[in-house]
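Only a single protein chain was left out; the remaining protein chains are all shown in position.
Moving on, here comes subunit A:
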Amino acid sequence: MKSVRLDNVSKMFGTAKGVEHVAIDVKPGEFFTFLGPSGCGKTTTLRMIAGFYYPTKGKIFFDNRDVTTLQPNKRNIGMVFQNYALFPHMTVFENIAFGLEVRKLSKSVIKEKVERAQKLVHLDKYGNRKINELSGGQQQRVALARALVIEPDILLLDEPLSNLDAKLREETRLEIKRLQVELGVTTIYVTHDQTEAMTMSDRIMVMKEGVVQQIGSPQEIYNKPANHFVASFIGESNMLEGEVTEIRGTAVKVKVDSDLHVEGVLDTEADQPKLEVGKKVKLSIRPEAIFEGQGPNQLHGTIQLVEFTGVSINYLVKVGSSILKVMIINKGNQILKRGDSISLYVPEKGVYFINE
């Protein structure tokens, strides 16, 4: 268990930008996730931590040791690859034993450790199987066992679930989380799937085009998105833009258009934009922060589209010239139809002002 610190790390590929100015501090035992759309530099950052790329600028520390240019084989990391990268010419046992053999452990110790690792991932009886005789999920668990058996200081996972089908993905997700909690290993996890990131992580780093957008716990990222990109990338959100009409302490009134006025409160603990009367501001309202009925920020609209998911009823509602996504928890309430008019309200806490 070690901490990982990236000190203003940048990586250029020739003149092309990989990532820029990444500064993170992963605590020992923490489950830390890199989240972002394709090509945003998650893999690049992870590979610098693994030692497959060297940063163009900046330094990397494991605890207090500078490992910026240390060879990957000297870092004592466990890594799980997107395509598993198992050795096809070896059995399950031999795959898991590989890292232990490199460390020159005795035969009997290796056998004991590999068997324990096999048990850990529920593959006790599969030691003699060839890799191509395993299902995708089993292969993934071999990869996990192989990375964990060497008792790594840091576990790195690059989209480990992306090759699995939906059902298996959920199962394996729980499995990885269980192992991580059980072993307490510092884990860095790469994904572009926000559900994975939200459910597993202690903290998430959201990236876009090589630049860090926000670092925070799942709740912070979801409830207090630092900017437009984070708000729209994580979960669903109604992004509105309007003109500030009044500021009273932390209470702010915004006119989105002539039919849509919204009042919210500034969050004093979060990084909030500087507001001035007459200036433009962006705000985000989550679909589940909008309720049916009477209350503050009263709105009236017409239903454009109805979607029933079981857990919830989703409406697209036209209010003035804006279209709002609304999510109502299904408590057996009556489902409205397209064209019906609906009354909605938004509690002041549901309105969140965001930076550009």
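What we mean here is this: a residue touches a chain if its C-beta (ideal position, glycine included) is under 8 Å from a C-beta of that chain, and two chains touch if they have at least 3 such contacts; residues count from 1.
Note that contacts and distances are computed from a predicted model.
The protein name that UniProt records for the chain not on display, among "Glutamate synthase [NADPH] small chain", "Fe-S cluster assembly ATPase SufC", "Sarcosine oxidase subunit gamma family protein" or "Iron ABC transporter permease", is "Iron ABC transporter permease". Interface note: of A:Arg103, A:Arg178, A:Lys279 or A:His300, the residue touching the hidden chain in the full complex is A:Arg103.
Among A:Gly29, A:Pro72, A:Gly137 or A:Pro347, the one in contact with the hidden chain is A:Pro72.
Listed here are the subunit A residues that touch the chain not shown: 50-52, 54, 69-79, 81-83, 85-89, 98-99, 102-103, 143, 146-147, 150, 156.
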